[in-house]
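So that we are looking at the same thing, I have put the structure below in structure tokens.
Chains shown are a subset, placed as in the full complex.
Should a chain be cited, it is by its letter among A and B, assigned in written order, with residues numbered from 1 in that chain.
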Amino acid sequence: MRGIMQKTGKGRRATIAAIAVALAAVLLLLAACERPATSAGGRQNPETGEVRRFELITRSDTINIGDNVTFEGFTFNGTMPGPQMEVNEGDTVEITVINEDSVTHGLSIHAANAQTSNYVGNIAPGETRTLTFQADYPGVYMYHCAPGGHGIMAHTMGGQFGMMVVEPQQRYRMEEELGREPDLKVYLIQHEVYADGRDFFDGKALYVMFNGETFRYVRDPIPARPGDFVRFYYLNVGPNLTSTFHAVGGIWDDIYYGGNPNNLMHGTQSVVSGPTDSWVIDWIVPDEGPFTLVSHAFGTQAIKGAVGVLDSREDAPRIGEIRSEGLGTPPVEDPKRFVSPFGLGSDTLDVPVRYRSGDRTLIQMVGNSYYPKRAEVPVGTTVTWINEDVFDMLEGELTGKHDVVVVQADGNERFRSELLDHAETFSTTFNQPGEYEYICSIHPYMRGKITIVEQ
Amino acid sequence: MRGIMQKTGKGRRATIAAIAVALAAVLLLLAACERPATSAGGRQNPETGEVRRFELITRSDTINIGDNVTFEGFTFNGTMPGPQMEVNEGDTVEITVINEDSVTHGLSIHAANAQTSNYVGNIAPGETRTLTFQADYPGVYMYHCAPGGHGIMAHTMGGQFGMMVVEPQQRYRMEEELGREPDLKVYLIQHEVYADGRDFFDGKALYVMFNGETFRYVRDPIPARPGDFVRFYYLNVGPNLTSTFHAVGGIWDDIYYGGNPNNLMHGTQSVVSGPTDSWVIDWIVPDEGPFTLVSHAFGTQAIKGAVGVLDSREDAPRIGEIRSEGLGTPPVEDPKRFVSPFGLGSDTLDVPVRYRSGDRTLIQMVGNSYYPKRAEVPVGTTVTWINEDVFDMLEGELTGKHDVVVVQADGNERFRSELLDHAETFSTTFNQPGEYEYICSIHPYMRGKITIVEQ
């Protein structure tokens, strides 16, 4: 089958590839100097030019996502998006995943047309695992955490994803025509942040970002010059929404679905992208002035952060590339908002719901969160938890089974429900005023709070 | 115009077609033996090789949708999805629709570029109607109930849809190159289940399924062998969400939008599909091991059931095909959940809303359901129904007009509102405690319940 695919290309051009590899090596060195915290390694074997090694570290993390907003979730190497990896078509790629967390993680890497689950699925806390594959399919790919089963979706939403680019042997049309590499490569990941699992299920993103922050490139515009040949490596990570990437004042000259050089289309105002869809976009900056980059899904995406600016000036600095990693800045002391999809965030975000006597008090387990996360109920109320997660097969991080466990200050359990399968319920009556924080014993980062108040 | 389209193909290859037809006949016979309940017939005329006949029976149904969940809605031939139909490009297709239900049904069949509404739209209870067309456009097509107007959307959501495949005369690239048919054909429908019309309007699916059950191919993985040439006939039925079908560890070699062999693209991690979009995907299984099949819209789709496994082993059985029909298993005695988009389901799903004195008590008619379906109001409360369905033209199943009719145990009407157009309201005050179940006289499967409680 690899033989088949190679026939659709235009043959290897070894000289050009060697130059490209050398150039990439220089860029990687520069990138490594500038961004030690977010680099995944990508050490090239100088003798063969073919083996590329990367290191991904999985962990629970609390990070700054811009504008003094703090996010609590999971990361690769401490950033959201995680480290960007670039290789050339035909390279052998070796990725080592080190799980430094106390929960199970894993890796799905879309650049591999090869078995991955057997090698880097289901990595236990403390474990290190390695995947090797040959990057035979050029394009722009997503990677994300994949412990297996239910956990794949939950961990990806929780912040663990990034981009791998496989540069083709066959040059893209405009590069061929102009006889040169792009002046500017913009690696751009669009991704969503959710306040809780209910919103994750409903596709109601709290924020939508380019490369880790709301309005990152409005605050810090991307410099370019009129006439510049710009290439976007655009990846919509989702995990839910369909975007249409557009520039105000720009028409995309050449677009390639998935980034494959054989999938060329021309002259469009947008590229439609469901979750994990990607495009290579080649475009010549037509003038001086600001060009607003935007997902044209204005209400669900742009207005929540998916806007940037490419600022074209004759004297703009030549930066060569914009990389897709999150900035990895530490959280501020006193954030304006604390976002925690699985845990308790700010109480103006995870707003307490006040139940009255006679109300049906039904708290969902959904997307590895409780919903509502904070409930206030009168003394004597029977509270029911229902598991709305559907994937109730498998065990541990791989399952959507949940329970409710209240641990007292002295470490003793106050109560523990049975483990619930999909659509099962657990009920208990609270007869004393008080405040209970509870977790799921399977996913201990899930946190809820119930306050029993006098009627 | 048919002449025009034929020119875009590469001419007919009668010998290959004849073999394919013979093969299809054998497969159909086998399929008929194994799945009598879901077969639509598809009897081929042995003399001409050209006339294909199918029978679709429309009815109200209560079925098992897996994991001990029961669904009440409409079906074709007792399954959701309904029977799969395959024909060859150029065949004459004759479909007979038998309406065994007490409400009006119909058929929209996307494989037909021909008038259909005049023949199989608006089929009255007890009526039988036939459509004949020539299948001149190769591809993967949706069909669904289409009584007309508002009913088209409501019945499709209610469970009436399926797949028709028109196999092209022109072979797909990989088939041509390898000189053989796929080793495994996977006919895969992705579809959504809704708890009520409000969620249908909001795009908030309760479950998302491949071929009729949540996680069907996780529980029962699809067997294949490394090196197998697998073809997916992927159809996103929706009716709302946009999917991106992907395999963990797989890159799609060849993809064809709509399944038309002229629409070839290469080497992508996903295929973006709005409702009724389809793709033919050709892929060689690269290794042994499990490959997770998934809609990469992780929160709105995958985590709710749109995940399966292709299990690749050297000694896997050769099954030839996976068909897209639902299993058609009868509902269990004591389901863990009862889903009824138009009627009253489980009360942990259609949760009663408790109104207080002074609250605005506004019950919507929306998507042929009441919302909330269950309301509890204090004695003396004025309850208002508002019609949020917009299509208020036409009559019967074809309209979105609604009313509220309460029939007492003795069969006498307790009250009946006027018939409401879009955005019109009806109010009444309840002065006695009690419990009222009510229906819409136009769509008697719409059911609501109101409980009048002492303050």
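Everything that follows uses one rule, which is that contacts are C-beta pairs under 8 Å (C-beta built on N, C-alpha and C of every residue); 3 or more make two chains touch, one makes a residue touch a chain.
Nothing here was measured: the structure is a model prediction, and the numbers come from that model.
**Q** Total copies in the complex, given 2 are shown here: how many?
**A** 3
Heads up, the rule we're going with is that only the chains that are shown with their structure count from here on.
**Q** At what distance in angstrom does the C-alpha mean of chain B lie from that of chain A?
**A** 31
**Q** Any idea which chain B residues touch chain A in the complex?
**A** Where chain B meets chain A, its residues are 67, 69, 174, 177-178, 202-204, 207, 214-215, 218-219, 227, 242-244, 246, 248-251, 253, 265-270, 272-273, 284, 286-292, 294, 296-300, 302-305, 307, 312, 336-337, 348, 351-354, 356, 376, 453.
**Q** Would you mind writing out the residues of chain A in touch with chain B in their complex?
**A** Residue list for chain A touching chain B: 1, 4-5, 7-8, 108, 110-118, 137-139, 141-142, 146, 149-150, 152-154, 156-157, 194, 197, 200-203, 238-240, 242, 257-258, 260, 262-263, 272-278, 356, 358-360, 362, 367, 384, 386, 389-393, 400, 421-425.
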